[in-house]
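Removed from the display is one protein chain of the complex; every other protein chain stays in position.
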Amino acid sequence: MSVLVDDDTRVIVQGITGGEGKFHAEQMIEYGTNVVAGAVPGKGGQEVDGVPVYDTVEGAAREEDADASVIFVPPAFAGDAVFEALDAPIDLAVAITEGIPTQDMAKVNKRLGEVDTRLIGPNCPGIITPGEAKLGILPGNIFSSGNVGLVSRSGTLTYQVVDNLTDRGLGQTTAIGIGGDPIIGTDFVDALELFEADEDTEAVAMCGEIGGEDEEQAAKYIAEHMDTPVAGFIAGRTAPPGKRMGHAGAIVSGSGTGTAESKINALNDAGVPVGDTPEEVADHIEDLL
Amino acid sequence: MSVLVDDDTRVIVQGITGGEGKFHAEQMIEYGTNVVAGAVPGKGGQEVDGVPVYDTVEGAAREEDADASVIFVPPAFAGDAVFEALDAPIDLAVAITEGIPTQDMAKVNKRLGEVDTRLIGPNCPGIITPGEAKLGILPGNIFSSGNVGLVSRSGTLTYQVVDNLTDRGLGQTTAIGIGGDPIIGTDFVDALELFEADEDTEAVAMCGEIGGEDEEQAAKYIAEHMDTPVAGFIAGRTAPPGKRMGHAGAIVSGSGTGTAESKINALNDAGVPVGDTPEEVADHIEDLL
Amino acid sequence: MKLHEYQAKQVFADAGIPTPAAELAESVDEVLAAAEDIGYPVAVKAQVQVGGRGKAGGIKLVENDDEAREAAEDILGMDLKGIHVDRVLVEEAVDFTNELYVGVTMDRGEGKPVAMVSTRGGVNIEEVAEEDPDAIVREHVDPAFGMHPYQARKAVYEAGVDRAVANDVASVLRTLYQLWESRDGSDAEINPLMVTADDEVIAADAVMNIDEDALFRQPELAEMEDESAGGDALEQKADEYGFDYVRLDGNVGIIGNGAGLVMTTLDLVDHYGGSPANFLDVGGGAKAERIANALDMVFSDDNVDSVVFNIFGGITRGDEVARGINEALEQFDEIPKPVVVRLAGTNWEEGLEILNEDLVTVEQTLEDAVQRAVEYAEEVEA
Partner (left out) sequence: MKLHEYQAKQVFADAGIPTPAAELAESVDEVLAAAEDIGYPVAVKAQVQVGGRGKAGGIKLVENDDEAREAAEDILGMDLKGIHVDRVLVEEAVDFTNELYVGVTMDRGEGKPVAMVSTRGGVNIEEVAEEDPDAIVREHVDPAFGMHPYQARKAVYEAGVDRAVANDVASVLRTLYQLWESRDGSDAEINPLMVTADDEVIAADAVMNIDEDALFRQPELAEMEDESAGGDALEQKADEYGFDYVRLDGNVGIIGNGAGLVMTTLDLVDHYGGSPANFLDVGGGAKAERIANALDMVFSDDNVDSVVFNIFGGITRGDEVARGINEALEQFDEIPKPVVVRLAGTNWEEGLEILNEDLVTVEQTLEDAVQRAVEYAEEVEA
């Protein structure tokens, strides 16, 4: 079992004719993902690695009966691409693009409240169900199938934690990179809900970072609604206030909200052990299983 | 019984310090309507005829526990006033104002899909439950209490039909003027649904006119969902295509949609007798009771 | 309010939509000078707001000065479906390989804007809509978000527009939507949007109708309305008075309060065998002077043989109406056309007391009043 994606998921790649889109479409196909179409305005009728390209997401979804879309579109056009995916409609949109203007995402966020499509990202590595499907840019080879769910605001930190897990034989049901932007489609609570409902997920590793209050809300959700045990990690303990640490969302505000301390305390209060190092997260997960 | 308004309805008047707002607030109070507040930006703290005025609709609704608002605000500001009422929130907003730009109403229409507030109008005479409450500009004295529901796109035509009904002792449960604009909050189908659900309404008089397809949709609804009998009237049989007959919404398009003929046929097909004169509508209602 | 072709094209061009080189001309000499500037061949196009200008001889393609002079002489001053032509647009003739249609309007059934694209441009689009509705692709727009770029592309691709110009057409459509929105359009249309041999797109005609109710916030466009005056003299006068007025073909003049009631009065005139001369709604709460103006207007229509006054007072008061009728009629030695009055609603009794029954015929019911007015008109005609 898994959440959101598996080997039945029929995937569109938006931006499949671009450098990044083409490269990762190939990687996804190689991993076994069922990539059924590309969508690029003006490129309808072409093929990329045997995948038919359509001018519109709606056309791709209709003709190829797709249910998910991965978005590799430059930031200036990515907000529009997400809207196109939401309105196609499809069930799941995964926006990899980094650097989408925040006001574009606020509009997307409004639209998300009106449709049934789930959005993951933007500015995220994507989602993978090991051995079945990956939608995004995660390096498939470090993942292994198992019973640990993983949700993270970060890309490479995710890989680090997965590496630590896989090293000691702790495979994953599904790993979700929710992204490092201030406004994202799927947040920790959404992802934790999915793992809680998944029969095969027996523990969840959650990698947060400074900025916002998502982790605090997740802690509340865990305390109130989760039976599945969770172990956590929070990056950015040493980040000074007012400085954006790479991710647009990773910033401790001048008024002191969004600190690692607040998040770690909230998680601890919810009974979630938080590792000081990625290695320790794997330790905790091992203990919880 | 009645629909939407009765003597418990607690009413705000938006624009109560303006000429029209003040005049009709007095008329409403005189009729027995429970007018509990006015709302006019910058006039908070004043009183009009003993009614306290607030700066915001939200303040008026909160402090006076109001559940409805009647809007007498000039067209340039009326769209904003309707938004303010929808967001207050209150249960029922009645917009009397004529001449609100259509694009403002399209935005209001979008918002109506997101809130629970019902809007009547704009460009309408309002709603009256004889002997209990009137919200709007209808002349109270021609109405009488009874078991006929009335819904109309027009103001004075409504009075004409009510006069014909009242003349022969056919009183009304509630009369709703839905307004003559192209985009309105409550349409025929909405009003018919309310009357169908009202135990005391034993027949409905429906006054339509040329333009749009509301009457055709109403005919469909009547055929499929109504047990309560309906009699109809359609104004504008002699209107030439392409000319706007007073109401912004009363226009037969160049392509011929919105004709009286189409509406009359649709109603007849749904088993609704349509009068050639207002007098004949009263005849039909008498027959149906 | 309708903009003239030349006005709409200016608005479109200012927003970045490609339009042909063109100049407005009001005399034969100006036409020749404009053609000189632009270079032959040019089209000479009557600037009047009627459909089917081309078929009616209001558009001519000319190759040289002689043809231009002849066309200018023919078109300037001609009467096109009842409208006098006093201006022509002299416009670069565009060679095209394809004619598209793009438009934006309000879909009142959905209560939201709709953008339309068709590859069957250059012909009456309402006929296309009737015969082959699928030939027009419709994309509804959420008015809160405005038109997303993907929506313009989607409509264009779905309509089957050639991929070589699809992006440009999508861009024109999006600009057209933004104009329609920002300028409070009721309809905005380009038909045809021409595609040239080297894959340029160009707006060969332009329609932009403005929501009358929004003119208060479109001062620049409201100004154009004055410029574009023309048409029926009585309708212009009604505009000045602020009446909702429509002139019709019949001989029974009709005055009332409220659009629905006036329409009903028209219908009843027809029902009882008469023929309505006009729709005139004095609106709510009319005072005596306004009533007198209305009567004055209807009298000044030569087609009118009798007048029916139908007032159901809500905020309009019967006594004010009666006073206005007296005022208007007392100025005549002889009443020019018989007037039938029916008063109901607020203060109808006071009204009837005031009304000078030597000058008008009073009836109690709508039906009786209309029948009487029809009879009077028949008597005049007989």
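Chains: A, B and C, in written order; residue numbering restarts at 1 for each.
Basically, contacts are C-beta pairs under 8 Å (C-beta built on N, C-alpha and C of every residue); 3 or more make two chains touch, one makes a residue touch a chain.
Please read all numbers here as calculations on a predicted model, not as lab measurements.
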Using the touch definition from the header, name the shown chains in contact with the chain that isn't displayed.
A, B, C
Full-complex contact with the absent chain, from A:Ala66, A:Met245 or A:Ile285:
A:Met245
Given A:Ile16, A:Leu138, A:Val204 or A:Ile222, the residue that touches the chain left out of view is A:Leu138
The one residue from A:Ala61, A:Cys207, A:Ala231 or A:Leu267 touching the chain left out of view is A:Cys207
Pick from A:Gln46, A:Asn109, A:Ser145 or A:Asn265: which residue touches the chain that isn't shown?
A:Asn109
Residues from chain C at the interface with the omitted partner, ascending
142, 144-145
Omitted-chain footprint on chain A covers residues 75-76, 99-107, 109-111, 125, 137-139, 142, 152-160, 163, 180, 182-183, 207, 209-213, 233, 235-240, 243-250, 254-255, 260, 276-279
Even though one chain is hidden, which residues of chain B still touch it in the full complex?
41-42, 44, 55-59, 77, 80-81, 83-84, 87, 107, 111
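Operating definition for what follows: only the chains that are shown with their structure count from here on.
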Going by the touch rule set out above, what shape does the chain contact graph take here: line, ring, star, complete or other?
line
Farthest chain (mean CA position) relative to chain C:
A
If you average the CA atoms of chain B and of chain C, how far apart do the two points sit, in angstrom?
28
How many angstrom lie between the CA centroids of chain A and chain C, rounded to a whole number?
55
Determine the centre-to-centre distance between chain A and chain B, using the mean Cα coordinates as centres, and give it in whole Å.
49
At least two partner chains per residue is the criterion; list those residues in chain B.
none
Quick check on chain C: which residues sit in contact with 2+ other chains?
none
